[in-house]
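Data block below; observations after.
Every protein chain of the complex appears in place save one, which is left out.
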Amino acid sequence: MKLIVAIIQPHRLDAVRERLTGVDIAGLTVTEVRGYGRQKGHTEIYRGAEYQIAFRPKLKLEVAVPDARVDDALQAITEGSRTGKIGDGKIFVLDLEQALRVRTGETGDIAL
Amino acid sequence: MKLIVAIIQPHRLDAVRERLTGVDIAGLTVTEVRGYGRQKGHTEIYRGAEYQIAFRPKLKLEVAVPDARVDDALQAITEGSRTGKIGDGKIFVLDLEQALRVRTGETGDIAL
Amino acid sequence: MKLIVAIIQPHRLDAVRERLTGVDIAGLTVTEVRGYGRQKGHTEIYRGAEYQIAFRPKLKLEVAVPDARVDDALQAITEGSRTGKIGDGKIFVLDLEQALRVRTGETGDIAL
Amino acid sequence: MIDSGDTAWVISATALVLLMTLPALALFYGGLVQAKNILSVLAQCFAVACLASVLWFLCGYSLAFSGTGAWIGDLQAALLGNVTRAGPHPGLKIPESVFVMFQMTFAIITPALIIGAYVERIKFCAVLLISALWLLIVYVPVAHWVWGGGWLAQRGVMDYAGGIVVHVTAGISALVIAIMLGARHEFPHGIRPPHSPWMVMVGASLLWVGWFGFNAGSALSAGGDAGMAMLVTHLSAATATLVWMAIEWIKFGKPSLVGAVTGTIAGLACITPASGYVGPGAAVLLGALAGGVCFLGVLLVKRIMQVDDALDVLGVHGVGGALGSLLLPFLTLLGGGVVLARPLADQFAVQGTGVVVVAIWSAIATFAITKLTALTIGLRVDAETETVGLDFAAHGETGYHVNR
Amino acid sequence: MIDSGDTAWVISATALVLLMTLPALALFYGGLVQAKNILSVLAQCFAVACLASVLWFLCGYSLAFSGTGAWIGDLQAALLGNVTRAGPHPGLKIPESVFVMFQMTFAIITPALIIGAYVERIKFCAVLLISALWLLIVYVPVAHWVWGGGWLAQRGVMDYAGGIVVHVTAGISALVIAIMLGARHEFPHGIRPPHSPWMVMVGASLLWVGWFGFNAGSALSAGGDAGMAMLVTHLSAATATLVWMAIEWIKFGKPSLVGAVTGTIAGLACITPASGYVGPGAAVLLGALAGGVCFLGVLLVKRIMQVDDALDVLGVHGVGGALGSLLLPFLTLLGGGVVLARPLADQFAVQGTGVVVVAIWSAIATFAITKLTALTIGLRVDAETETVGLDFAAHGETGYHVNR
Partner (left out) sequence: MIDSGDTAWVISATALVLLMTLPALALFYGGLVQAKNILSVLAQCFAVACLASVLWFLCGYSLAFSGTGAWIGDLQAALLGNVTRAGPHPGLKIPESVFVMFQMTFAIITPALIIGAYVERIKFCAVLLISALWLLIVYVPVAHWVWGGGWLAQRGVMDYAGGIVVHVTAGISALVIAIMLGARHEFPHGIRPPHSPWMVMVGASLLWVGWFGFNAGSALSAGGDAGMAMLVTHLSAATATLVWMAIEWIKFGKPSLVGAVTGTIAGLACITPASGYVGPGAAVLLGALAGGVCFLGVLLVKRIMQVDDALDVLGVHGVGGALGSLLLPFLTLLGGGVVLARPLADQFAVQGTGVVVVAIWSAIATFAITKLTALTIGLRVDAETETVGLDFAAHGETGYHVNR
């Protein structure tokens, strides 16, 4: 199993969710985060003074998937979140040693 | 060492914390997240119109533990968070290569 | 590649960010979290009653780096976040199997 | 002769009516939108208030309240050049300056009400252009017709505090703009819930308090008329709230806070035209009707007509104002009401004429104004801006920086 | 004869007192609870306000202020059928409608004060039933006894703006309900801090401003009595705030914002019965005492009695109201006070009788009402609902949707 961690633009969430549902991946956890990378924050102007906001609001998605579904998931997320502009985000893939569904105690792929 | 990541119902936090303390695991990081899986969001009704809320509020717990404590931790979290209803949540286990306590510079199990 | 996860004191963010920039690590994701460990929460007093706040506000930083940059990153984060007081935080290092830049589709070190 | 008591009350009432727009209506509307658009709504309310004030100074007041034309006033009082320091408004015991200012607060809130129709997708410059033209082309003439001695006043139309002048004009115009602008992208199935119900409640509470100034202030004196107007205003609001809550409780199993306060506003809009003419029993009755009928009004616009009048300006204000205007002749017959100047049927016919003609005029003029705006500066932001939110796109600001 | 100045002030005062409940008290209480219960508190305040208004219309006003019975009024003014457009309230120079409405705002806030006792765990329908019965069985008779010509009025009890009628009744009843309902699950050791101290402060600020209407409005005229009532109200609030801050600073090392504004409310509650009778020096003295005594009152209820009167209705309002009622005869002796109609000891005895009898009656009646509610529709939500929060469970809504 893999844990896919994606940092995306907040307004692409619905699109990603739809794509994931489209390929039958039906579990997702979302966190509000802030980040920077190539895209460098922005400026807000108040009373004539410029304020540098170092970080941009982003969403972090976590999706645990069986090994076989990793490519589908990556593709769904990429398609849903790509706008072609700087700041589109990153996807990270981590190895997931174990997964467990609290309610039933099931473990492994079936728990996802 | 392992990093245990658990998605739980927000109102089970206190119960989980108590159980973890009970088995002497005394480090925990909590994040507000939203998620869906089997449990599909909910509906709020305003002025006669139904609004679909795709995501439910959840908490994500992160607990880094020495290998030897993984089972205790899993059991504590499971017991604390289980209500038997859909949406109880998931636990993921990742391998943790290194841990470091900033204050002292200690690394490894002792840093947890 | 590694994914470095650091839990730090909120007010150290700017210092850490500067250090990271100093060693040319220019990607960072920040999450608001709450935690406890050795440092045990605090007390707020309202109308004569004490309220135990089990958790302290912290920030979680995630920095994905090529293997070769791990040490620099760890050092930068440690230096930026250390105050020498309890609650300074922890750094965890996870193995990162894959990284992908959404905008371009690049993968691997170059995507970070 | 100036009466210090009358003046004291109308000045206080003016402050209360300004409070209705800033910040009450702004909070009421702001809480109902998504977090990414909260500041844009506040900015729209604020800017419309300022714009309307300056236009009122330039010529709005004069065209509405100066001169004796049937259709429109004259420019004698343009730039408020005729306002002396001490002179009373003709027929009243309050200074002209107070009358001008009290009426200005009405000219502020009426275009601001329409904001509810177009939030979350309109261009800020379009808000300004539409509001300015609308004030001069819809509000000012209608105010003249009804309150400034125009043709409806001559026929004896009864509209104590603006069921027709304020709520019908705003409600109908809101519908027209909402249709022409088109729905928000997520409408009707992906719309997000109000981002801040507590803010909606605070807005509604302050609207309620401010409405005492609106209705009881419309007595333009401090006596029995103002007192009774306050009492009936309050009773209608309270009853409508309870009725709306009951409907939701029965229909959806739970009474929501947002629903309850929507009922309040419905009750307030509905009693507005009748507030100086009816007694307490009639107010309770009208409030009960307001709760039920406006609930249906909202469903009609959103569900059946499928128009994205986002914050229900027509369903709540338009329907409420029209309902009160039409029923008021009958309700004067209950205890505490005034004696009608003409037979009931005649009065009802006048009321009907007023509501219908004003509705038609509002629709036509708003259509023209909106069309003009669309063809010149454009109405709507692009899809990406809409998704990202107007706060940052139009104002360069972010609503909530609660992060450490 | 109606006096326009008196009328102007009492209408304005009425708006201020309504503001005290909507939104001031709602914000004050709402900020003190957890984020998951914020909307439920606002909904409780709002619904209680509407319910009390309609009951006041139906028979509450009449039973309190019509007729000459020693224990209760009559139903002559039920449905406010006797309120004419212009007639003054007997003995006053303001219209009857204004008197009815001013008193209504008191009947709104008093049951709303009790909300502080039962937040975060009560059923919404129980709130409605308890509040309705309480208004009729506790508030209305006591208002009649003290202000409506009943037995306490006949003995010459002094309660300018409701130390006994409002604060003692609400405080004692809050205690009874809190005991019968039981504590919140986390009480006393796991209670969470106020989720929004800024909201508490805004609520307290608006309460302060509104209290000018409450106390100075109780003069029911615009002259020296109203002016002095406003002045002493303000001085008591300011002094009590500083004292509470000083106590916290000394005892805990830091003065908290929530503590400071709690001191304000204590100072306001305490001066309420005395506000029309004492001078500035007495107000400062009373404020200083209020800060100290109510601080102890809160500790007594929460720490020593271990009762979860969640937002300290008894400790702040009950204790403050009783203190002011008992001390006021002595304080009139200081500069600027009125001359007592009877010897000091007699007046003190009357005050004591008033406070004690009203406290006993409030306790007994509230016990019966709460018992009845418990046996019929039930008092308390189940444990899971309490943990999840009342907002979603009872109203289907979420307080904060600030997520993108």
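A, B, C, D and E label the chains in the order they appear, each numbered from 1.
Operating definition for what follows: a residue touches a chain if its C-beta (ideal position, glycine included) is under 8 Å from a C-beta of that chain, and two chains touch if they have at least 3 such contacts.
Treat the numbers as computed from the prediction; the structure is a model and nothing was measured.
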Candidate in contact with the missing chain, chosen from E:A77, E:M230, E:I247 or E:I369: E:M230
Per the touch definition above, residue among E:S196, E:S218, E:T272 or E:S325 touching the missing chain: E:S196
Candidates E:I137, E:A153, E:I179 or E:V209 - the one touching the absent chain: E:V209
Hidden partner chain, residues of subunit D it touches: 2-9, 11-12, 14-15, 18-19, 22-23, 26-27, 30, 38-39, 42-43, 46-47, 49-51, 53-54, 57, 79-81, 83-87, 94-98, 100-101, 104, 124, 199, 222, 394-404
Residues of subunit C (touch criterion as defined above) contacting the omitted chain: 11, 14, 34, 44-46, 53, 57, 83
Contact footprint on subunit E, counting only the chain that is left out: 3-6, 8-9, 12, 16, 34-36, 192-198, 201-202, 205-206, 208-209, 212-213, 216, 221-228, 230-231, 234-235, 237-239, 241-242, 245, 252-258, 260-261, 264, 279-281, 284, 335-336, 338, 399-400, 402
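Definition applied: only the chains that are shown with their structure count from here on.
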Steps needed, at minimum, to go from subunit A to subunit D via contacts: 1
Fitted rotation between subunit A and its twin subunit B in degrees, CA, nearest 5: 120
Selected pair, out of C-E, B-D or B-E, that shares over half of its residue contact pairs with A-D: B-E
Interface residue overlap between copies subunit D and subunit E, same or different (over half shared): different
Length of the line joining the C-alpha centres of subunit C and subunit E, rounded to whole Å: 49
Whole-Å separation of chain centres (CA-atom averages), subunit D against subunit E: 33
Where subunit E touches two or more other chains, by residue: 190, 396-398, 403-404
Multi-chain contact sites of subunit B, meaning residues that touch two or more partners: 14, 31-32, 34, 44-46, 53, 94-95
